[in-house]
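Below is one structure, written out as structure tokens, with a few remarks after it.
All protein chains of the complex are present and in place, except for one that has been dropped.
First chain written, first letter: the chains are A, B and C, and each begins at residue 1.
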Amino acid sequence: MATSPVGVLPPKPVVERDNVVIRFAGDSGDGMQVTGMQFTNESVFAGNEIGTLPDFPAEIRAPTGTLYGVSAFQVNFSSQSVYTPGDDLDALVVMNPAALKTNLADLKQNGLLILDKAEFNEPNLKKAQYAKSPLDDGSLDKYQLYPVEITKMTTLALKDMNLPNRSVMRCRNFFALGVVSWLYNRPIEPTVKWITERFKKNTEVLEANTLALKAGYNLGENTELFASSYDIKPAKIAPGLYRNITGNTATAIGFVAAAKKAGLPLFLGSYPITPASDVLHDLSTLKNFNVYTFQAEDEIAGIGSALGAAFGGSIAITTTSGPGMNLKAETIGLAAVVELPLIITNIQRSGPSTGMPTKPEQSDLLQALYGRHGEAPLPVIAASSPADCFFAAYEAVRIAVKYMTPVILLTDGYLANASEPWLLPSSADLPEVNVEFRTDPQGFFPYLRDEDTLARPWVRPGTPGLEHRVGGLEKDYLTGNISYAPSNHEQMVRVRYRKMAKITQDIPPTKINGPESGKLLIIGWGSTYGSITAAVKGFQEQGKSVSHIHLRHLNPLPADLGDILSRFEKILVPEMNMGQLLRVLRAEYLVDAVGLNKIQGRPFKVSEITARISRMLEE
Amino acid sequence: MATSPVGVLPPKPVVERDNVVIRFAGDSGDGMQVTGMQFTNESVFAGNEIGTLPDFPAEIRAPTGTLYGVSAFQVNFSSQSVYTPGDDLDALVVMNPAALKTNLADLKQNGLLILDKAEFNEPNLKKAQYAKSPLDDGSLDKYQLYPVEITKMTTLALKDMNLPNRSVMRCRNFFALGVVSWLYNRPIEPTVKWITERFKKNTEVLEANTLALKAGYNLGENTELFASSYDIKPAKIAPGLYRNITGNTATAIGFVAAAKKAGLPLFLGSYPITPASDVLHDLSTLKNFNVYTFQAEDEIAGIGSALGAAFGGSIAITTTSGPGMNLKAETIGLAAVVELPLIITNIQRSGPSTGMPTKPEQSDLLQALYGRHGEAPLPVIAASSPADCFFAAYEAVRIAVKYMTPVILLTDGYLANASEPWLLPSSADLPEVNVEFRTDPQGFFPYLRDEDTLARPWVRPGTPGLEHRVGGLEKDYLTGNISYAPSNHEQMVRVRYRKMAKITQDIPPTKINGPESGKLLIIGWGSTYGSITAAVKGFQEQGKSVSHIHLRHLNPLPADLGDILSRFEKILVPEMNMGQLLRVLRAEYLVDAVGLNKIQGRPFKVSEITARISRMLEE
Amino acid sequence: MATNAAQKLTRKDFVSDQDVRWCPGCGDYSILAQVQKIMPEIGVSRENTVFISGIGCSSRFPYYMNTYGFHTIHGRAPASATGLKVSRPDLSVWVVTGDGDGLSIGGNHLLHALRRNVDLKILLFNNRIYGLTKGQYSPTSELGKVTKSTPAGSADHPVNPLLFALGVDASFIARTIDVEAKHQQDILTRAANHRGAAFVEILQNCNVFNDGAFASLTDRELKSDTQLLLENGKPMIFGKNKDRGIRLRGMSPEVVTLGNGITADDLLVHDENDPVLGFMLSRLAQPAFPMPLGVIRATNKVTFDAAMNSQIQDAMAKSGDGDIDKLLRSGDVWTVQ
Partner (left out) sequence: MATNAAQKLTRKDFVSDQDVRWCPGCGDYSILAQVQKIMPEIGVSRENTVFISGIGCSSRFPYYMNTYGFHTIHGRAPASATGLKVSRPDLSVWVVTGDGDGLSIGGNHLLHALRRNVDLKILLFNNRIYGLTKGQYSPTSELGKVTKSTPAGSADHPVNPLLFALGVDASFIARTIDVEAKHQQDILTRAANHRGAAFVEILQNCNVFNDGAFASLTDRELKSDTQLLLENGKPMIFGKNKDRGIRLRGMSPEVVTLGNGITADDLLVHDENDPVLGFMLSRLAQPAFPMPLGVIRATNKVTFDAAMNSQIQDAMAKSGDGDIDKLLRSGDVWTVQ
């Protein structure tokens, strides 16, 4: 598929591997995200399945060489199915001592460790809080250590260009990528192509980066540094057109696709917040899709403006993360009682309070369900993988307009930034998003409901004869006029609940991965999908009775869920929180499910889930 | 105990009753709240047990005579124990047709109906949407109808004073009170005394009201209007000093008492909202108790300022109702992680959204437990009667400073405005509220915890050598410095949970009203206390196995609760919501408890609970 | 803005079927009447008009207008109005708010709607009190105000709504008063015809909780001495006999009596386009000065909604109406056989 620069030495032996997990780590200024992304690209072209995990530092640009300034990118590539970015590392590439310090713990014993020797100097070691160089104290003996002279060799490779040192240093990452590309038999053409496009306006940088990349590649090919290289055969992948996509981009596109299907403008009212801002950024570039993006003064105005746009007949969206969800709560309640479609997107991060803004968590589920005063039930939908964000976003819009209700969409910081190859759907295959504005004044009441969906009519201002008023005070069941009648209030509260129950008709039968009944059922939601799937697969391959269901709809729950739960002896609910879905399932179905809870701002490792399943099977 | 004006006719027969429920209803301008309160006062002096329920219109001052301008006050007075304002009415006094229309449904068949005949004129009937006068169409036949000429007789009584008509009309309510006082053998001296004090600066009004009151009383005494009067013997009431108190005043005083016990200033940061504003009003008159009240620009600033004051070493309070709780959520999360004492008081009203602001509901429990992003568990405490608000508020402060944690205190609009006689505690009997600010720099760390309570030290700025910084980012377990270490985050989340668990050591064994085990247990929380108690008492008196526990602590739950639940065959949870405590109990203890849910902006009637209990006992 | 000239509407067409539930005597009634009065004149149809409010007595307003209406939550009306106007530039969008709703909890949204210059008509009913919650002081209550929440008198300096609006560079700023029907109609009409955020402070008597707050301005005897009626390009004259005026001394205004050599030519001439003058006028305080009523400032700047919509139109003109399949297939794509 790919051709490589021709070397001069006799070809080295090639060792075959099913699966490799590699991480690139360096200073924030070292370009590790680009390196990781390009390595991913090369692996995609090599036909592997992949999983990726970017890991940014919290600081914008921490002082060089510090522990908190380390940026990393992990890639899992395989000839088999891949569901996660991988657990422990087969290979670790570090650009400086700080990166070594913060990442070494994840490298497997005897794993490959590539580092830039020149960077292990006094000042850098001190910044990384090493008393002594780890190169000298034997602490790295249990790894396959490759102290490559990345800096020196890059300088050498570019010396003819007479670049300032700063520019040369910026090419180090491509040198490293070249080395690793050779090591794993990756084609470097996709990277060369990327460099060529990215820097087409700056030929000097273009050339320097290309030179560095090739020099790195040739180093592997031409020197004795590595005794062998590795090959990872292409995976069996469904044929079709693919693209690598992050969760945030998928979310943005999902909204746009749904609005287009509905034939309506899309209005996003939002306030920047990590890790949600990219949805705002992405949508703000899509104005020719009739997309309005409004960066509001705060989250309250973000959702308030969206609700105003919903009143006006647009597909209305607001996006945020945990802290912003609190601020939106009052308007969510208003949206619930005026029964207008509106998508509230929470891209969850580590809480509580400001917490760890760049780290993912699943700890806002109960807030999504109960985080406002009064009885205000709303549909809650969760995405389970980066590409799945597209479908979850799309589904959220579809439900919102069909049932005339706000919908809460949950993703998280991991899905947001991680990417995966996505077999692209075509717009024709997407379900319809039907919107019929009411225009007929005959027999019109603002709260006259559709029998099937209990939706009230959506009326665009501008429609003659349908002028009406809505608001947050309790309303008469039919006319929508203010009503304080006690039994009317009860009727309204209950009909809002009944509307939620109606939505179950839109939820397909739950897909069980594994036996339909048996010893152990794992239930998950959101971004744990990959880890759970990988862990369960391991047991299934051993013939163990372990099944997995993954919920897209957290409210209402699927109609068949109670029945399914009753068919298993044990139920395990892994969550990146203290047991939130667990609480819901216990209350709803009185099942003695147990939780596996990790709350470290990091996704589950497959091994963590595997270990727990093993224990449960043994018990 | 009391003496009455001496009449001239031979005394009429007196019929004895155990218990009477009466309601006064009229236009907002008719002074029904004063009438009800004075009737309550008289009944207290007559030695009865009492329960009261004011019912204000939502509008400030609706146009006279309209249905939505009706104001009412209900009094339940008895020679037995009283737990509620009563269900159906034995007697109804209405000042105009609108009041009749909106209140008649609650009058028992054959109940006493007193009305002001002159008000049943064309314009008033029309405003009340009566096509025909109910006085003429036989629709009132099933009641004991007394069409009294209240307006005319009041005018007559005051004619020598030559008052403008408007002033005369303002005395009608005292005339009506006089009539009813005679009818139920109430002493009118307390009312005369009240009028004398209230209007001491306006002798004309003083005299007019007194005359009207006495004229009403004499009407009963001297005319053939009523064939008999009623007597309700004094109840057996624990001896001591009593005072009538509303829930909001009790809440305010509870905070002040706790702050005084702690020897600290009290700081209230609040924003007006129905039905919470009175706590702000009350506290703002208590400046000489070292009470700061700050009417902030909104709820966010209300709690924000309180948190600032807590940082400064004050007993910090914020008060609000549902809509405001949403806005406080983000700061509650911050308070949770900086671990400062702070009381967030939610005086619940009917939701969702603006809902029915003047009506009570219990629908913010799940929000109190889960209404913020991330894992931020907090103690939740609820009051169960107007006077109990004092103890609940006091307890909230005690827990907050002992455990260094924000505490959520729940009352509701019913408790807020209803009043009950309160056997006054003395300050010496109140538990200690111990605060010891840290001053010793030796071995100081901002997050060094007390072993027993897991509380971190409270340090007042101004203390030399203890300068430190706190904030919403995740913190190191000991130093409190920013930390993104994965395992540290997990440790911090878990220690915040463990701190909640520690609080169970402060919860006394659960009091069970009734058998310790058996057929049916009723669990309630908050303002349903009275209705449940009354209903349960009925069954217990019949020897049925029905027990009742009422939770003050909603988080953490009492340590013995699981065990108690397991000892009953059935569990019923009556709530003025769709089943919020129910959800918590089911999830926590996997018990198949069932809910009795009323969501009409009104307290339970005793009969509603009784009916459900009967059904459950039969099933 | 689409107008519907097909049939000439009347005041009654703008009266909804809901009972008006303000206290008898409330100043809100007059404002409602004036708004309903000017509606047919300004040439928008009922169906293209939307009233959006927050919470408060004043915010009940939309229920009484027979147009589209949205009674939102406390303080947030400008946000919802912004979303509506931006996405539906064809509508005439009005915001009704109170001194608490607009300047206490909602101050920030008001600030941003004004500085963005969203084409909204914003009516702030200033009764200097919280009406709906029964009488707490508001950010416009005078220092030392005794209310339910400030029994010892309020300790904070009030906000002056006009100064606030000038501070955020609002493009249209005016003040009128509930009892002056004609003046109100004029100002409301001016606001309606302004392109951009039009901010109108309407002094409004709450006869239940703050009765007589503007008595000196409404008293028949006093008002010609206490009201300074501004007219663009005209000298600032007031007084029963039109014999008093405002003159500039250095950079400070002073009250002078005409005659004795002082003529109208010596007086300040109102200029709606001069924000510094507007600032000076807005600071005039009773009793030393009369209170300016009228248009303090009116100027043109691009509206936010227009700018947003032209960005969308430009994008469509440039890149064509977006195609979903193309969007899906953008970025690095590859085919697996």
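In this text, a contact is a pair of C-beta atoms (placed from the backbone, for glycine too) under 8 Å apart; a residue touches a chain by one contact, two chains touch by 3 or more.
This one's a predicted model, so the numbers in the text were calculated from it and none came from an experiment.
The chain not shown here makes contact, within the complete complex, with A, B, C. Touching the missing chain, out of A:93, A:168, A:280 or A:416, is residue A:280.
Within the complete assembly, B:305 is the residue of B:305, B:510 or B:555 that touches the hidden chain. Of the listed residues A:272, A:538 or A:562, the one in contact with the hidden chain in the full complex is A:272. Between the chain not shown and the residues B:225, B:435 or B:470, the one that touches is B:470. Note that of B:39, B:56, B:292 or B:370, the residue touching the chain absent from this view is B:292.
Listed for chain B, the residues touching the missing chain in the whole complex are 41, 44-45, 47, 194, 237-245, 253, 256-257, 260-261, 265, 267, 269, 286-292, 294, 296-298, 300-301, 304-309, 311-314, 316, 330-331, 334, 338, 424-427, 461-473, 481-482. Contact residues of chain C toward the unshown chain are 104-108, 111-112, 115-117, 139, 152-153, 155-160, 163-169, 248, 251-252, 274-277, 279-280, 283, 301-302, 304, 307-308, 311, 314-315.
Mapped onto chain A, the interface with the missing chain covers residues 59-64, 66, 68, 271-274, 277, 280-281, 284-285, 287, 293, 295, 297-299, 323, 353-354.
In the analysis below, only the chains that are shown with their structure count from here on.
Centroids of chain B and chain C (each the mean of its C-alpha atoms) stand 40 Å apart.
Separating the centre of chain A from that of chain B, both taken as means of CA atoms, is a distance of 47 Å. Here the spacing of chain A and chain C, counted between their Cα centres, is 45 Å. Looking at chain B, residues 68, 323, 353-354 sit in touch with two or more other chains. Residues of chain C in contact with two or more other chains: 55, 73.
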